[in-house]
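The complex appears here minus one protein chain, its other protein chains still in place.
Residue numbering begins at 1 within each chain, and the chains themselves are lettered A, B, C and D in the order written.
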Amino acid sequence: MSAAPETLAIRPPAVWLRFARALWRTATANAAMMTGIALFLAVVIVAIGAPVFAEVDPLDQDLLARLVPPSPGHWLGTDAFGRDIWARIAYGARISLVIGLVAVGIAMVIGSALGILSGYMGGWVDQAISQATNILLAFPSLILGLMVVAFLGPSVPNLIAAISLATIPQFIRVSRAPTIALRERDFIQACRALGFSPLRIMVRHILPNIWPEILVMGSLWLATAIRVEASLAFIGLGVKPPTPTWGGMIREGFEQILNSVYLALFPSLAILVVVLALNMIGDGLRDALDPRLKESKR
Amino acid sequence: AHPASAAEKVIRVGMATGDIGKMDPHVAAGTPEKTLFTWVFNGLVRIRPGEANPQFIEPDLATSWEHSADNLTWTFHLRKGVQCHGGYGEFTADDAAYSLMRAADPKRSSFSSDFKAISGVEALDKYTLKITYKEHVPSVLGYLVNIQGGNMVCKKAAEEMGADFAKHPIGTGPFMFQEYKPQQEVVLVANPDYFRGKPKIDRIEYKFIQAIASRDLAFEKGELDISYGRSDQAWYDRMSKLKDASVVTTEPTELYTLHLNQSHKPLDDLRVRQAIAMSIPRDAIVKYRGERIARAAKSVVPQGYLGYADTPMLPYDPKKAKALLKEAGYPDGIKLHVVQTSLGVMRDTMEVLQGQMRKAGIDLDLQIVEHATFHADIRKDKSDAVLYAASRFPIADIYLSQFYDSASTVGSPTAVTNFSHCNVADAEIRAARTETDAEKQLAEWKLAQKKIIDNVCSVPVYELFDAWALSNRVKLGYTLTGAPGRGIPLLEETTID
Amino acid sequence: MTTAQPLLQVFGVSKTFDVPRRIGAPPGKVHALDDVTLDIAIGETLGLVGESGCGKSTAGRAFLRLIEPDTGEVWFDGENLTTAIPSRMRTLRKRLQIIFQDPYSSLNPRQKVADMLAEVLSVHKVCPRAEFPRRIAQLLDEVGLPASAADRFPHEFSGGQRQRLGIARALSVGPDLIVADEAVSALDVSIQAQILDLLRRLKAERNLSYLFITHDLGVVRYFCQRAAVMYLGRIVETGPVKDLLDEPLHPYTRMLRAASPVPNPVEARKTVQVTGEVPSPLNPPTGCHFHPRCPLAKDICKQARPTVTEMGGGRAVACHLYG
Amino acid sequence: MTDAPVLAVRGLSTQFRIGGAWRAATRNIAFDLYENQTIALVGESGCGKSITCQTILGLLPAAVARTEGSIVYQGRELVGLSDAEMETVRGKEIAMIFQEPMTALNPVMTVGEQIAEAIRVHRRCTKAEAKAEAIAFMDRVRIPAAAQRYNDYPHQFSGGMRQRIVIAMAMACKPKVLLADEPTTALDVTIQAQILAELRDLCANFNMSMVFITHSLGVVAAIADRVAVMYAGEIVELASVEELFAAPQHPYTRALFQAIPRVDETAENLQAIPGQVPPITAFPEGCRFAPRCPMRMEKCAGRPPRLAAADPASPHAVACFLHHDLALEEAAE
Partner (left out) sequence: MARYALLKLLYAVPTLFAVLLLVFVLTRVIPGDPAQLILGDQATPEAIAALRTQLGLDKSIPLQFLDFLVGVLHGDFGSSIVTGQSVVSLAAAVLPSTLELTVASLVVGVVFGVPLGAWSAMRRNRLPDIAVRIGSLIGLSLPAFVFGILLLVVFAVQLGWFPVIAPSGDVSVFEDLRALVLPAVTLGILMAAYITRVTRSSMLQVLGEDFIRTARAKGVPWWRVVRRHALRNAIIPVVTVVGLYLGVLIGNSVLTEMVFNRPGLGKLIVGALAQRDYPVLQGLMVLYTLLIILANLITDLAYGVFNPRVRFA
């Protein structure tokens, strides 16, 4: 055809760099996402800099100043042991964030990997994974948590293991269905025709197309993960005392909910802030990753 | 609730449990079951309603009794015409003998150890029962009151029903079992043939409501008339403010004791144990729990028990505790690995101890486990320290024998609940058990308590009362200060407006 | 038949699809391919025509094992594809390419054009990484797209432009055989001419072979040496293009020929006589599938499936008229 | 042909938001459509044919596309109508057949329902009536065993059959104007011939007018009354079908004719147009075809030529300086 073109619009920068740029572009364009990032960063900063933000030791009991309502001295009040709630929320952010993010992260990675594998490969792989999923699903997550924790003993890693284990089936299911739909699409067929290995097809072609669903699910389950810690704490199997966690604080707050409702409310609000922030980021990310995103017709 | 006819009087009781266990008085040991047994069963004798102290023992199914000079042979004369529930006939000496044998049989009873000393039970005639003992027992009558193994069951019913008896208890008490709904309630109805007269209330709805807040709200809204409370001052204060209701705290108390396992380092060192004793601010903890709810422990035996002696303990002094630790070779403090149950009050108490002992450089590394695991683990010596709450029949012997006699050391074949591996007072405890002279017996017990405390086998923390919220509409018919069976007795004279 | 060495040989390939009806009811069966036998020589272009839904795309896919055929064998360059192990198949795919019919679903919506092409180049190590940009621009240029297209996502292109992206992708690995499934149907004549010229040039340069699926007999005439006509899953006629179009043997081929529009307003207005209903592939007619629409149908056509008759000059037809 | 056009398009331009700026995908589109007449839109793929049709129906999302110019349907200006107002126009007055048959149908509604819906939203009739009529339309587009397939879902149809369903759906609205975007591209020639015949009948029976997009000049010859040739977002030539086929004037149109592979003649070589269509972000200043035009002149790069008749007496209009001069045009104004 005509002479080779002289100018080229394509310089291939590193993938991460391009991703980061896309992220930054969307982030700056998307006020909600910026707010989300700011909120999340704020929580992370409070978690890391807890000693700075809360001068009081979160473990320091003051038995004679228990259940003090929010007041200048303790601006979020004190708990049943007279410990400062704000300090506990700040320090608790560390563990709760780690539990939520890591547990959901692990579940998301393993679950969607298995889901894609199951949906794409079909056949006995699909059968095996589906059966395993059913077995996992057949345990109420509280029971599963109880068993894992009873078996391995309560510790943060074990808790994370328990919560991820309970969450994995959700991600398997959520990623398997769209994978099956995608498998029939011509562009996946084209990949096969081009001799791409199944692994490449799954990672490079299917995964990017089901990201949005996984992301939305991920940001939703984060709240659940932090809450499950609360549920386990509720039956007494959360993180070791006296380490503060939001879930544990909610449990303790529940005991006093009729006298001092703020005990359970403040940590719940903290969870809300994180989940809200992550959802805003998740939605923004989704827009960033979806080139096709059309505006609704109105 | 049931469509109550205007005339029907119903009392609704809320209990802190998800469900009830076996309704067999010789098997179940939990508060929910014991509360139920109070209404269904009688003993040969009983403690006057409203009291918890054995000094108030009075006739129940037995109208009178006498014993031999050596205290080893006891004869009881039974009340005539007492009817078993459900048409199982008259309650006779045969039933009483059967009940006692049943309670003493380790295969059928959780309380067989209480009756170890019995050598024979015999129905002399329809209304006369003879019990013979191998050795002296500090309080024969105490074991025959209507709690635990002292509850009298009807032989024919128990034998006919076999394992089903636990689902449908038959006794002679003022109320009869009617219906059980899993996870919901047990319904009891008045026993029209009750020997003290037909009860004034027609029915008891005994509801299992695990969550305290729900129980409180149900009580507040009038859906419950009696509600099991929480041993917490905040709860006490809030409920006390309710109109038309009152809050009562009852004995027996549960004594919370921190047992220090001497077989574990560094607790083998007396100085370390003393340091621990000095790191616990008993009075502050009582304040935290609530002064209407708790009282500071004054010995290793709960107050009011026969043989209890107020024994001075080491005062709270975290500085001195630190110094002692340093002296023992732990300048940076010590760390104890503690297995702890996840159950509410026990765990709360442990967290307070943890927070307080921290100030003396003692770090409690709590491994919170499920209650079942807790019981298994502490019996395998897995914990450096065991926080245990218990109330026993109010005689010092039981407490001392089970917790501080080396024969009861966990892991041994005769193990009960000696978690501390304490053996300093074996001689005194054993001597007191068979001592017939009351004075001498008291002296031995007193010495035993002092030795245990001086040796810091354990650190008693506080005693907690049971707390109940009662609607003012409920008229118990007696003054309530104690409830030996934990549950509030609802009797023939109890009524509701 | 062609004397040249065959590159692709297809023997008796059949494919049936289950079509679900209601939940629980037994599925319907569509015989998309019914005993198809074909071959394509090195450097040859075989046109495959037939009505929509007759199984052309299925054939193209089955030959490349994108769909597993139920029965039959496909040989490529002396190798049996039907039994090739997956890793061998993946290597072979570099030589076997397909351009998909539907330009809308054949491109990954989340991949930019440059990434798409770069991925192919890197997987098959077509050229050193440093040359990718140049190579990509060249490929785009070959299919008539500007270099700036590299930085765009598929949804930013029109249908014809997307089709060209698919062509560029197939060309990028330098295949020996391309299955072009209506590759130029969505294009306007000018681009179509460009693409056809391009495909022709590549054929000349690289001795490429094509299986060219299309509706457009004009394109067949221009581009293909031989053609095969399909009707409801069966090949009804094959032969050199010129003969086949100028003197069609099978009544269906004749009908196709007659219905082809010509760019002449006067001629085009003459109403062509196209008769009969298109049969349902779920429930194809007995005997010769075409008999309900055939103006020359005889009794035997309703009963027996016609066998393939060699007619000389490389022509063959499956019709009772020639039995 | 009556005097007033059913649809009069003037100075229509559709702009997309690309990289933050508004870029015109089409520019200055103008044509008249008379009753019972078919105008064919042909041209390079990507030159804006589909966009133009969607603009007429106001279907482009406001967030990414905007429209300038005027579209007058039976005396009523459509540009600037609210969505609710457009709803009364869509389907009933102007209907559209979309280019992509695979995605144009709702996958969870039976094809019959979708056609019946088109009937019921515009006319009061019972469900049974709508169903009967829908089946009749399915018959018309040669769906075999139409009554049985009424309750089938789109995925149970082949691409060609889906296309026919889309056509049936548009026809079922009985619009005054039908915008048909490559309705027969996916079909084989026998079905295509039948559909074209059917569409012609419909135009005649219902006094329908049609805008027909296609790439096949054979199809144009078979169905169109007038032809608009588009290039890079503009109409470059507009003439009756006979005149255009007899004497194409614009160099692009001529080049198109050179590129047709014919079924009745063997051609050695097709004359492809060298070069490529400029992207909408880089349209040339003057005549957009100029860079590829074999007869390019100096002035072609200067100002865009207007679409006008070389001979004022003839309706054959062309936008090319070879046929009429800019100066001439300006003088005429």
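In this text, a residue touches a chain if its C-beta (ideal position, glycine included) is under 8 Å from a C-beta of that chain, and two chains touch if they have at least 3 such contacts.
This is a predicted model, so every value here is computed, not measured.
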| item | value |
| --- | --- |
| Absent-chain contact - pick from B:D269, B:D377, B:E428 or B:E492 | B:D377 |
| Chain not shown: contacting residue from B:K80, B:K126, B:K181 or B:K440 | B:K181 |
| Among B:D164, B:E291, B:D310 or B:D365, the residue in touch with the chain that has been omitted | B:D164 |
| Contact partner of the left-out chain, one of A:Q61, A:S112 or A:S141 | A:S141 |
| Touch residues of chain D, complete complex, unshown partner | 54, 57, 59, 83-84, 87-92, 95-96, 98, 100, 103-110, 117-118, 121-122, 153, 155, 166, 169-170, 173 |
| Footprint left on chain A by the chain that the document does not show | 32, 131, 134-135, 137-143, 146-147, 150-151, 169-170, 173-174, 177, 212-213, 216, 220, 223-224, 227, 230-231, 234-235, 250, 253-254, 257-258, 261, 264-265, 268-269, 271-272, 275-276, 279, 286, 292-298 |
| On chain B, residues whose C-beta touches the chain left out of the figure | 1-3, 18-24, 27-30, 106-107, 109-114, 163-164, 166-167, 180-185, 187, 205, 207-211, 213-214, 217-218, 220-221, 223-224, 369-373, 375-377, 379, 390, 392, 402, 413-417 |
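The working rule: only the chains that are shown with their structure count from here on.
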| item | value |
| --- | --- |
| Between the pairs C-D and A-B, the one where more C-beta pairs touch | C-D |
| Distance between chain centroids, defined by C-alpha means - chain B, chain D (Å) | 91 |
| For chain D, residues contacting two or more additional chains | 276 |
| For chain C, residues that touch 2 or more chains besides their own | 101-102, 105, 141, 144, 146, 148, 194 |
| Of chain C, residues touching chain A in the complex | 61, 64, 66, 89-94, 96-98, 100-102, 105-112, 114, 118-120, 123-124, 132-134, 136-138, 141-142, 144, 146-148, 150-151, 153, 155, 166, 169, 173, 194, 198 |
| Touching residues on chain A, where the partner in the complex is chain B | 59-61, 63-64, 66-67, 80-83, 146, 150, 153-154, 235-238, 240-242, 254-260 |
| Chain B to chain A touching residues, read off their complex | 212-213, 216-217, 230, 232, 234-235, 237-238, 281, 284-285, 287-288, 341-344, 347-348, 350-352, 354-356, 358, 365-370, 373 |
